[in-house]
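Next up is a structure, given as structure tokens.
Here's a slice of the assembly, chains where they normally sit.
All chains are identified by letter, namely A and B, in their written order; residue positions are counted from 1 within each chain.
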Amino acid sequence: MKKVVTFGEIMMRLNPPNHKRFSQADTFEVTYGGAESNVAALLAQLGMDAYFVSKVPDNPIGEATIRHLRKHGVKTDYVLRGGERLGIYFLEIGAAQRPSKVVYDRKYSAISKVDPEEFDWNTILEGASWFHFSGITPALGENLQVAVENALKTAKSVGVKTSCDLNYRAKLWSTEKAQKVMSKYMEYVDLLIGNEEDYEKSLGIKTENLDTNSGKINRKAYVKVGKEVKERFGVRSIAFTLRESISASFNIWSGLLVENGEAYFSRKYEIQIVDRVGAGDSFSAGIIYATLVEMKPKDKIEFAIAASALKHTIPGDFPVMSLNEILKLFYGGISGRVER
Amino acid sequence: MKKVVTFGEIMMRLNPPNHKRFSQADTFEVTYGGAESNVAALLAQLGMDAYFVSKVPDNPIGEATIRHLRKHGVKTDYVLRGGERLGIYFLEIGAAQRPSKVVYDRKYSAISKVDPEEFDWNTILEGASWFHFSGITPALGENLQVAVENALKTAKSVGVKTSCDLNYRAKLWSTEKAQKVMSKYMEYVDLLIGNEEDYEKSLGIKTENLDTNSGKINRKAYVKVGKEVKERFGVRSIAFTLRESISASFNIWSGLLVENGEAYFSRKYEIQIVDRVGAGDSFSAGIIYATLVEMKPKDKIEFAIAASALKHTIPGDFPVMSLNEILKLFYGGISGRVER
């Protein structure tokens, strides 16, 4: 049971049920999530001592967020209370040719307006084995860019390994800004995670011959990106999620890990989607876990892809699953036969 | 923003949730819809000044119907209040090999017993650019056959373009009756819409070598039907929806427009179905809109098929969607990737 720390924003998620449009709904399903909290939630369920670092308002909505985290095992000791509001995102869950749609209402959230000095990273990272953040955190503002930098430097200084999910969000910052900030962090990052778009938008490294709409993937091009990241930024482990998006209801999902000059592709899962939000975060958690328990490279990517394949079947942002369930898929149990 | 008028019945729709059978349900989802009101709803959302003409009872159920129309932008100035009841249809939403099932309880509805003289078409069509009805309206009774004829003649006399979705319903009238009535209307119709069964049952023009169950479509046969309609009835634009029904959960959907002696086939969409009721109506609205904004024939059919493909993913009869969403699909955005 190792201490793992993730840092970022947790939001209220509101989605109409049963594929309804916003204007059709008179109820919303309510849950709470965000990239780094989702990662912490899976790591906690896999047995790690997972801490999420953030700030939520000191009101009953903030309190509900805390209880949601705690329920799924995430330690909330370092979640600050204060600020004006909790970020919200509205989600319409698509189907077939209708994409899922996110409307952000996250501006002015408590975490986005935090003073970086509110976080005492020496205390937070004491005894930790791992620190994780995603590109969303620095995208929330310059104060958070400083906070991430403080965290990374502290991590490096006390020997905590780090990972970064690039997670580029066009609504939060420009590619220019993103590349400037993210590049600077790379020297502190041990494990880098993203999809083809993330690598291009956040680091300026373009995957060749990419045709997102066709859903086909060019394996060589990805390997090339991985090698370029290694060369330019010195990151040791570079992981990709490879989504072939046939429709909003059906995707083919696999992953790639480039490590030690080798490229390890995972098997592919053909997935009828229940809820794909947070799949990338489960991938991150999976590969962090696999690294912490010292799996081999091929196993790391298979474990991470199995975890994230499972997430596509689970409602809400949080990956509610167990180690055994991931391992069963890892070992090839894809038939979906009833377990009784 | 052009004035468009549609004429027909709007019903209460009651369906068990989550694929339940009628006898299993202790709640029904309630919405309101009907072929011509569905068309008006999409046209209103695309920016047209869309009026629906009908009659609903002067009680809280009729009032709920009015509010539903108004919510989605349909003008209800010409909806009469009175009569005994609102038509109802019960719907079981099927899956895989179990078809969706409609139980009609629409007899004796206010609109079905209207006196044709209650509608003053000169007022209703004043300043209008388009008039639309489907074969369901005259199928409701001889009074409505007169009302449709009055509307069409007025439209012709004041230069309003017209469209007709054949929409044959075996539970409402015989093929003999349908053909007798519908044929008579053709001279007033500028745009004719239907599937292979509609053309056969309503106009007596059979598609050759049709094998509904196989799901395969014979493109030449459809083109031939289009030409025959043109020759026999003089309709300028003949549109088809082409449904390859693999199962109740999965269809392949495309369309054909025969115009000026040319046949324009749309691309095909492979659709995991959420709710396919009203897809044909969204096709009608799409092609009417495309005609009103003067798209080219190929674009008209592509736009209409994109709109109706999207409808398959939206619960309820009403096509709750925006122009931008249709255009995105029109331009090829089929991957269903999350938009955020």
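Please note the rule applied: a contact is a pair of C-beta atoms (placed from the backbone, for glycine too) under 8 Å apart; a residue touches a chain by one contact, two chains touch by 3 or more.
Since the structure is predicted, the reported quantities are computational estimates derived from the model, not experimental observations.
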| item | value |
| --- | --- |
| Overall number of sequence copies in the complex as this file defines it, 2 displayed | 6 |
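As a convention for this text, only the chains that are shown with their structure count from here on.
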| item | value |
| --- | --- |
| For chain A paired with chain B, centre-to-centre distance based on mean C-alpha positions, whole Å | 44 |
| Chain A residues touching chain B - in the complex, by the definition given at the top | 18-21, 23-24, 89, 94-102, 104, 169, 171, 212-213, 215, 243, 245-250, 272, 276-277 |
| For the chain B and chain A complex, residues of the former touching the latter | 17-18, 71-72, 269-274, 309-310, 312-316, 320-321, 325, 329, 332-340 |
